[in-house]
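What you see is the complex with one protein chain gone and the rest in place.
Here is chain A:
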Amino acid sequence: MADTRSRWQPRWRQVLLWGMGLALVLALPSLVSPFRLNLLGRYLSLAIVALGIDLIWGYTGLLSLGQGIFFALGGYGAAMHLQLNCHSCSRAAGGLPEFFGLYGVQQLPWFWEPFHSPWFTLVAIWLVPAVVAGLLGFLVFRNRIKGVYFSILTQAALLVFFNFFNGQQKLINGTNGLKTDLTRLLGLMVGSDTMQRYLFWLTALLALFTWLLCRRLVRGRFGHALLAIRDDEARLRCLGYNPTPFKTMVFALAGGLAGISGALYTVQSGIVSPQFMAAPFSIEMVIWVAVGGRGTLWGAMAGALAINMAKSLVSEAWPQTWLFIQGGLFLLVVTTLQGGVVGWFQEGGPRRLLARLGWRARLSTYPALELETGQEGED
């Protein structure tokens, strides 16, 4: 019971850290240009899809190369609602979103109808991708498809969705996608600086919630069961656990998070298009998590933020070089930093590096290690 008391005592370092983080997020809109703020907001939303990938890959060992499906589904949900509510752009097409006029569509397709409602949209953004992921996952996991076969299957599913969405001009404007920046939400133009500032804060808040949710899931016995599935599924079966519902649930959850992420990304980038389901993008998502550190929640978030920021900065200065750098990063992680950057820090990487450079690190003796028992297993 002494445990619970110490947990509620304020830990000043943490309070300070959180305070600084909060102040930074609140102040950022006045510190950086609207252009940079918009980029930051987008990358923060990508951190949410990265957290989902970390749950299924880093913790459960299922490498999905098809998260773009769920990301795009969320994005389309948000964009459809905004298009329907865009009175200025739909007036020309007789109450329908403008693009329908190009293809001579007079009647709103049935699946657009419920997106008139903002509440339906708010739910559909995460529920539709979660259900799609759950169904796909259930069929795959029930048949004990795993490892590289699972990855290939998700990639194939991604291509199917990509081609399907590309071909549906009359339903969702095909390759052109749906634009959102000139639509209105709560009386504000979605592409306006004011709206973008709110969206940045909303994204930061949702990223924080997602992180808290994932942390809660990962820390208890549920999270331990996920690790057990990753490391030795057959053994866990013999303890009486059926891995299928665990995997299905986590995959659906990651799908839902990808949907939220995609919706936030769409409203901040101003457009959703089938390009969200292009194969390279889904693979990049995995690279963010791998470089940041799979199996650590911070690693996934930091990876998504840092790599995307680096991408935009590098691409501005030397447009041709980014793909080489990204490939190099991936090689580095595959060959030497298997735990990613955060994993490297956790495993005492900096100390080893210093030791290699000639710094003599003091070794802990064996009894000292024994005394440290209380600190291990905290994270």
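Assume a contact is a pair of C-beta atoms (placed from the backbone, for glycine too) under 8 Å apart; a residue touches a chain by one contact, two chains touch by 3 or more; residues count from 1.
The rule is simple: contacts and distances are computed from a predicted model.
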The complex's invisible chain, by UniProt name, from "Acetolactate synthase", "Succinate dehydrogenase iron-sulfur subunit", "Na+/H+ antiporter subunit A" or "Urea ABC transporter ATP-binding protein UrtD": "Urea ABC transporter ATP-binding protein UrtD"
Residue, one of A:F222, A:F281 or A:F330, that touches the chain absent here: A:F222
Hidden-chain contact residue, picked from the options A:E113, A:D232 or A:E347: A:D232
In chain A, positions touching the absent partner: 217, 220-222, 224-225, 227-228, 231-232, 234-242, 245-246, 249, 370, 373-374, 376-377
